[in-house]
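What follows is a set of notes on a single structure, which appears directly below.
With one protein chain withheld, the remaining protein chains of the complex are depicted in position.
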């Protein structure tokens, strides 16, 4: 999860790398499916590394979505889809920050999902840790993020073998 | 699209066959993802023929969903998810009838989706044709249904090559 | 519940009368809140008779909504809001028919709501009665409709006194 328009170039590069590494592990990448920012860059990285990608789209058709979203879920809900994105994910990686992204992190905490805050600033970390310390992990790099996910998947074996979204 | 609890044994057999044939064509099967009725039987057929399957789930987690839904979209919207199921499909096949199914056909007509009414009775056909003749096709068998879809995909080439939900 | 663009002039007049009579009974009128058709006409009648009105709006703001919707619930869900309209109503009156309206009747049957089909044709009546006979009532006039509602409210006393949506 991460911003669209407001993502920085460095964040987009990191998102691309993250998508690649997720795909290499055989995991699925799911984002809000728009055609720019973290959503697009991570899906692009995943597709180029041979992974499967899902976009949870805001509009009432699949126009203007990321060309790297292979499976397109069309919600017609605008930012209301953020809750679906969160509930449909086994684990959430947060890269970059904007209001939509913040709502996803908050809803993920509400739903007791595991969250990895990747490269976030001190205020953001403290704010979300205050809301649900137990489910918040921190990472500075893509490698650390993948390591966290591996540990999480290891603790939740069985999940990975019964469906396609690990 | 079709009923859960209220599907007849014959309808479930036909749904299983339909899922198989959809998968053999390389198309994706998407249903409401519950663990019984048309939803479950068509996903089972699709998986057993090597296809990719998606369940748009009603609850706020993936428990109690069809074990044959490989990709599970968790909506927490109950029957409100029906609109998402419809919008995320390129074409809708309707097998069996119940109130939830009827809402999906109506929303599909509203969204100008192509609909195939498979093995429906006269009242149902007349009711929905009154609401949108142009988008309603009829079929009596799975083979006829697949033929209709092939013609539709043929008329919409390009769709099939850019994403995974044909 | 009833069509927007596709409502006939006679249906709009009947919707206006229905809104007036609902308001005179002290009941609230809730519709999909758009600025034309049955939605607008019934709200107009209700407001002019001193009633309270609610519009469950499709867009992400309250622009273009009926000027007669006093309370505006902004859903950003398009036709996905139909389920909310249904669940938020104690009883549903259906006047005119189109695909969106049909989805509301189907969802109302799914939710086991009481439904009054006002001035509907034979095919429509038979289709919906097949889906849930017990909850479907028929009426030819506004007066008959109001009589049905009175009987329903009488059987559900207590509902009316504890909240504002009878």
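Labels A, B and C are assigned to the chains in the order they are written; within every chain, residues are numbered from 1.
Here is the rule we go by: contacts are C-beta pairs under 8 Å (C-beta built on N, C-alpha and C of every residue); 3 or more make two chains touch, one makes a residue touch a chain.
Just so it is clear, the model here is predicted, and its values are computed rather than measured.
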Among A:23, A:97, A:117 or A:139, the residue in touch with the chain that has been omitted: A:97
Contacting the left-out chain in the complete assembly, out of C:38, C:54 or C:117: C:54
Touching residue (missing chain; options C:84, C:102, C:117 or C:139): C:84
Missing-partner contacts on chain A, residue numbers: 77-80, 82-84, 97-103, 106-107, 109-111, 123-124, 126-127, 130-132
Residues belonging to chain B that touch the chain removed from view: 60, 75-80
Chain not shown, touching residues in chain C: 28, 54, 56, 60-62, 67, 69-77, 83-84, 87-88, 111, 162-165
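Throughout what follows, only the chains that are shown with their structure count from here on.
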Distance from chain B to chain A - Cα centre to Cα centre, in angstrom: 28
For chain B, residues that touch 2 or more chains besides their own: 77, 83-84, 111
